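Have a look at this one.
Take a look at chain A:
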Amino acid sequence: MSQSRQYAYYPGCSMRATAHAYDRTARRVSEMLDLSLQEIEDWNCCGATEYMSISALQAYSLVARNLSLAATQNATDLVSPCSACYLNLRKTNDNMKKYPDLNDQVNQALAAGGISYTPGALRVRHLLDVIVEDVGFDAVAALVKQPLKGMKVAPYYGCLIVRPSVDGYDTEYPTHLDKLMQTLGAGVVDFPLKTHCCGGHMTQISEETAFELIRRILHNAADYGADAIVTLCPMCQLNLDAYQPQVNAMFGTRFNIPILFFTQLMGLAFGLTFDEAEIGSEIIPALAALGKIGQESPEQVAPKRRDKKALPMPIP
Partner candidate 1 sequence: MDEKIGVYVCHCGHNIAGTVDVEGLSKWASTLPDVAVARDYRFMCSSLGQELVEKDIKELGLTRVVVAACSPHMHEPTFRRACERAGLNRYLFEMANIREHASWVHQHSIESATDKAKSLVSGAVRRVKELKPLEPFMVDINPTTLVVGGGIAGINAALEIANAGHAVYLLEREPSIGGHMAQFDKTFPTLDCAACILTPKMFDVGNHPNITLMTYSEVEQVDGYVGNFKVRVRQKARKINTDLCTGCGDCWEKCPAKVVDQVYEAGLGYRTAIYRPFPQAVPKYPVIDMESCIYYQKGTCKACEKFCPTGAIDFEQEDKVLELNVGNIVLATGYELFDPRRISPYGYGRLANVFTSLEFERMLNASGPTGGKVILRDGETQPKSVAIVHCVGSRDKNHNVYCSATCCMAALKFGHLVKERTGAEVYSFYIDIRTSAKNYEEFYHRLLDEGMNFVRGRVAEITDAARQPGEEGKLVVQVEDTLLGKQRRIPVDMVILMGAMEPRRDAVDTAHRFGIGCSEAGFFTEKHPKLDPVATMTDGVFIAGACQGPKDIPDSVGQGAAAAARVLTLIGQGRVEIEPVRANIDEARCSGCRICNNLCPYGAIDFIEEPGVSRVNPALCKGCGTCVAACPSQIITGQHFTFESIMAQIEGVLFDVRAGNGQSHTVEQLPLEPA
Partner candidate 2 sequence: MPKRDYSLDNPAWGTRRPVIVGFLCNWCSYRAADLAGISRMGYPSTLRDIRIMCTGRLDPTFVIKALREGADGALVMGCHPGQCHYDAGNYKAMRRMALLRRTLAQFGVHPDRIQLAWASAAQGTLFTETVFKMTNAIARLGPLEWHDTIDELVPRAPAMPSAETLVEEASHG
Partner candidate 3 sequence: MAKVQDQPTVKPKLALYWASSCGGCDIAVLAIQEKILDVAAAFDLVLWPCVMDFKKRDIEALADGEIDVCLFNGAIRNADNEEWAHLLRRKSKTLVAYGSCAVEGGIPGLANFTDRQQVTQFVYHDSPSTVNPAGVEPQTLTLVDEGELTLPEFWTTVQTLDQVVPVDYYLPGCPPEAKWTIAAVEAILGGKLPAPGSVIGMDVTVCDECQRKRSEKSIKHFYRPYEIIPDPEVCLLEQGLFCAGIATRAGCGALCPQVNMGCRGCYGPNEGVVDGGARLISAIASVLDADTPEAIDAILDTLPDPAGYFYRFSLPGSLMRRARLARDNGHRAAVLVTDSTRLDPHLAE
């Protein structure tokens, strides 16, 4: 990569709080991948997942302000690492384009602030998509100094990044995070719940509901022998990490699965120290899981041979 690619960067609120680890590692890793992220000047909240359903016009206008500001920076793509922010930004961008009336109303609202936005002027993208598409697995592999061999992760996409469908990816069973983790050398478990809901803000409304959803994900990950769950959404990370003790209490389970952001693992693989990779900012400590890095996992010692009697599997 001769000169670094320019992106407008929208961190979102969580990045300032619970997910600061995500924010810092995202910036750090992007730097290493020669992606230059220009944070939007004076960005505001994206309205999270609820606002849209409470007051659409206000919500759209709120988001559109960020788009308008981003459009003034010299980048064609707007990147957000937070799935909720990404969804809101993209939804606004798409719907303003799709519905001229909405576009008019929103721009009227923006006009009050002396700004405007032409829908489609920006391409809204999630950080993962940028790394997979614009950088590519080969370029990532080239940077791997310390492969994550021996550690098995469950790739957890969450429910937002696949809605609305992202062109090019299988929205019902995406695999690009799987591939990325494999590129880093990590073992990846085929994680059926990869796009299931983490409960979102349900934790504030009905713990029973939210914790059951969290339990399923943790249970399935444990079932598959994952040492850690890797995620790309602050909300997911928070729910699975912070509520793990309460879930254990509620269901009498003893889950102890660290939840890490994919950028943290990329950082480690690229040779960052634990501190630089913000390891330790999680609630369920990741050290044990990370300790496995470098050790050979049993499968690799004795790879399972297919039984002679067994019928052939379909080509994947």
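Simple rule for what comes next: contacts are C-beta pairs under 8 Å (C-beta built on N, C-alpha and C of every residue); 3 or more make two chains touch, one makes a residue touch a chain; residues count from 1.
Picked so that all candidates are chains of the complex that A comes from, given by their letters.
Not measured: the values here are computed from a predicted model.
K.L.:
Could you sort through 1, 2 or 3 and say which touches chain A in this complex?
P.N.:
Result for chain A: touching candidate is 1.
K.L.:
Which residues of chain A touch candidate 1 once you look at their complex with the stated criterion?
P.N.:
Within the complex, chain A touches candidate 1 at residues 170, 172-173, 190, 192-193, 216, 219-220, 223, 307-316.
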